[in-house]
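Every protein chain of the complex appears in place save one, which is left out.
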Amino acid sequence: MAASVRQTLRLVLLAGLPLLLVLAACAPIEDTADEQLEAGQATGATEGTQGTETGDGSETASATGAAGGGGSLTYAAAPPNTIDPHMMSSLGDIHTVQPVVNYLVRLGSDLSLQPDLATEWESEDGQTWTFTLREGVTFHDGSDFTAEDVVATFDRLVDPEVASAAAGSFTFLEKGGTTAVDDHTVQFDLTEPVGDFPAWVTAYQAAILPSDWEGDFATNPIGTGPFELTEYTPRLSARYERNPDYWEEGLPKLDSMEAIYYEDFGAQITAIQSGDVDLMTLLPGDLVDTVPAGGGVEVLSAPSATHGQITMRVDMEPWDDVRVRQAMALTVDREQIVEELWGGHATVANDHTLAPVYEEAEALDLDRRAQDIERAQQLLTEAGHPDGIDVELTTYGGIGIFAQAVAEMAAPAGIRIEITVEPTDVYYQHWTDLPLAMETWLHRSSIAQMPSLAFRCGADWNVPHWCNEDFDALIGELNATVDEGERAEIAAQMAAILHEEVPSVIAWFQDTLSAVRDNVSGYESHPANFVDFRTTTVE
Amino acid sequence: MARSADSGLLRYFLRRLAVMLGLLVLVSVLIFAMVEILPGDVGNLILGQYATAENVDLVRQQLGLDRPLAVRYLDWMGGFLTGDWGDSWRLGTPLAPLIGRRLYNSVVLAGVAFAFVIPVSITAGIVSALRRDRLTDRVINGISVVSITIPEFVSSMFLILFFSLLLPWFPSSAMVPEDAGPLTTLRYLALPVIAISPVLIGYIARTVRASMITELGADYTRTAYLKGLDPRTVITKHVLRNALLPAITVIANQIAWLVGGLVVIEAVFNYPGIGQLLLQAALVQDVPMLEAIVLILAAILMLSNLAADLLYTMLNPRVRAQATGGAT
Partner (left out) sequence: MIGTRLRTLLASPGVTLAVAVVLGWLAIAVIWPLLVPYGPTAQQLGGRYAPPSAEHWLGTDNLGRDVLSRILAGSRSVLIVGLASTTLGVAVGTTLGLVAGFYRGRVDELLMRSLDLLMAFPIIVIASVILAMLGPSRLNLVLVIALMLAPYNARVVRSAVLSWRDRDFVAAARLRGESGAYILFRELLPNIMGTVNVEFTMRLALSIFAVATLSFLGFGIQPPTPDWGLMVSEGRPFYQIAPWVVVAPAAAIASLVVAINVVAQRLRAS
């Protein structure tokens, strides 16, 4: 009796020491996710332009694509925060969800609008839009894709109850504003004319989901896209299988894919060099140099309107004086940043948002603002700061190196910058309150979008708190104008105001970069950072 | 007599367990209070950069953050005990499966590390005791003094330089491919394990050395020698048995070190363990995740210390008599 008690106890404890940790770990390993908090956001908002556009494309999808046989792709991505399509906000989110879904309109890598689930679209007045939908498309659960699904998707997207920021962006669309005319025709009744509405529905959160869809993609990943998400492990990996019933004939070519999430880019670069992954969905520009040429890795580059902004609060000292802002802009050696830090994968910008990738930028004729330390000092003195100024610049991890470069360039002119580098999430908790901030703005599909988001009076993301009535009037004019030539002229006027007033220093437009190993073909970098694996193959 | 000793042991065990549970409750209050007092805003964390003020308020309501602190604490603890650990603010997914999986990964890494450390350190300790003050002893002692002080991330960098960049033997990242076999897994884990080991080896080896030296000089050892017993038998049968006892406590205490080291090592080698998760949760102030991870780590540390104490008590007759005597 005594012996048995002792023996049992001893056994339990002996086994216990090593097993303790294991037991503690094993209990909850099941990898499921319940409901997700209801929240989200959309790309951006602007009032639209008036006009009519028509897309074309084949009417019906061929039943099933045959092919496949393109191998299995492993790609590296940043870890997603959420994979609920309506709530996505980071590149990791987008790069996980997009293989599973389609949009009404596809934003091509050449920035053209291409038919996707909608084959045609038209509007008489820019306010009522009719989209003709593709027939013969099925969701991954086998149900047919119809107009009801589009209605449900957009109703959800703009529903204030969903607390999605898409609601704040699609200001011109209300819940109930989307109606099914018939099974394959859908009508949007906007509250005001938006001439380039089809560009809006390429917003990455506007992925078309089934009308009865609930939950999130971790448990219920159902779209019409080329791949089915078969397994998702938060912050670790995702697995995809080819959708055998995909509606585009012969696509996708890959049989399966795996996304592996890396917490830092250094590890991604190591992984692609060693062949652990075949593709990196995003390569930060300042790390281009770390990918040695000829190592079996190719860097893919796509010019875009993505850019960094150094935003200065114009309602706060010392930035309330335009001369101080101009002085700041004059300290930046733009050529050096583009050539050395970006390794040439960028173009010099001129403190406005009208990037050369937009057709409308061709009419632009502005003097280039080059580095001029003397002039900067002179402006500072005129503004009452003969001894220079001490300021704090807040930014986040990924672009810290650019902040450091800029700070060092500004010092000789007497602008002494102290930098705080925060984690990205923390930064965006208070970014619109910061006196001097620096962040990246992703490419937008319409030229009105960026100015409207970042520089319109009272706009949510107007970080400089800048307000210029002439500028706002021009935004309205731009939205209401159809003629390309006239649009370009208005856009040029807007650029000139930004250039003169400098609410933000915009020193470069960066290319979107990704990297592939030489065994991968059929993949391109996309200006808006979208991923499209339909034609990708791996040897 | 034997019976009373055993029931005494059981009572001792139960008492220790009760004290530990009490401490855990205290720790949970501390963790909760600490995290709640410190600044940080949940609304923006969940909604991301584009949140509007109304949406942030809505989320705070949904999460019940407008309720009093005590109510929230009880709610949290209640959920924790019933397996509902709540959702991560940042990821929006339930914490339990996420943390469970990461913990499992860390346990694998820790297990491999201990499997490497324990034999190496015990051997080193025995060898240095037997060759006391000779060159071998001095070298082993020197290595352990030096290794204890070097931060893990520094030694990791040198390991990566030599064994991953200069000699491409091991991967510089510990992201083990999912379909990897045991050998491949070991290859991926090699550098992190070697990086985390020196501190552990140093401590354990020095403890073993010290207790070996004590035991070698003990009366019974001399008696045994005088009786003409084979020195090898004396050492393996008597000295070792007693000398290894203190090592148990040290090994258990090293679990705390290991956990701290894992935070760094996992960050350096991109290993998806609980340390990396903790670090990210701290960096983005994901409060529910922070609270859950710290509480779980506290529980593990206390349990391992308790287990070591008990093991030590049971294996060591002298201590056992004391412990049970105290209990009755």
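First chain written, first letter: the chains are A and B, and each begins at residue 1.
Here is the rule we go by: contacts are C-beta pairs under 8 Å (C-beta built on N, C-alpha and C of every residue); 3 or more make two chains touch, one makes a residue touch a chain.
Nothing here was measured: the structure is a model prediction, and the numbers come from that model.
Only one residue from B:9, B:216 or B:297 touches the chain missing from this view: B:297. In the complete assembly, the contact with the undisplayed chain comes from A:270, out of A:237, A:270 or A:449. Considering the whole complex, the residue from B:10, B:279 or B:315 that touches the absent chain is B:279. Check B:148, B:194 or B:240 against the missing chain and you find that the one touching it is B:148. Across the interface with the omitted chain, chain A contributes residues 264-266, 269-270, 273, 286-287, 289-290, 292, 333, 336-337, 340-341, 397, 400-401, 404-405, 407-409, 418-421, 423. Residues 23, 26-27, 30, 34-35, 38-40, 145-146, 148-155, 157-158, 160-161, 165, 172, 256-257, 259-261, 263-264, 267, 278-279, 282-283, 285, 290, 294, 297-298, 301-302, 305 are the ones on chain B that touch the missing chain.
Operating definition for what follows: only the chains that are shown with their structure count from here on.
Mean C-alpha positions place chain A and chain B at a centre distance of 40 Å. Considering their complex, residues 2-3, 5-7, 9-10, 13, 41, 44-52, 55, 58-59, 62, 83, 87, 90-94, 96-101, 103-104, 106-107, 110-111, 114, 171-173, 175, 177-178, 252, 267, 270, 272, 276-277, 280, 283-285, 296, 299-300, 303-304, 307-308, 310-311, 314 of chain B touch chain A. By the touch rule above, chain A contacts chain B in their complex via residues 1-3, 5-6, 9-10, 13-14, 16-18, 20-22, 24-34, 36-42, 81-82, 84, 87, 89-90, 163, 165, 168-169, 216, 218, 233-237, 258, 260, 262-264, 267, 270-271, 274, 276, 423, 425-426, 428-431, 460-461.
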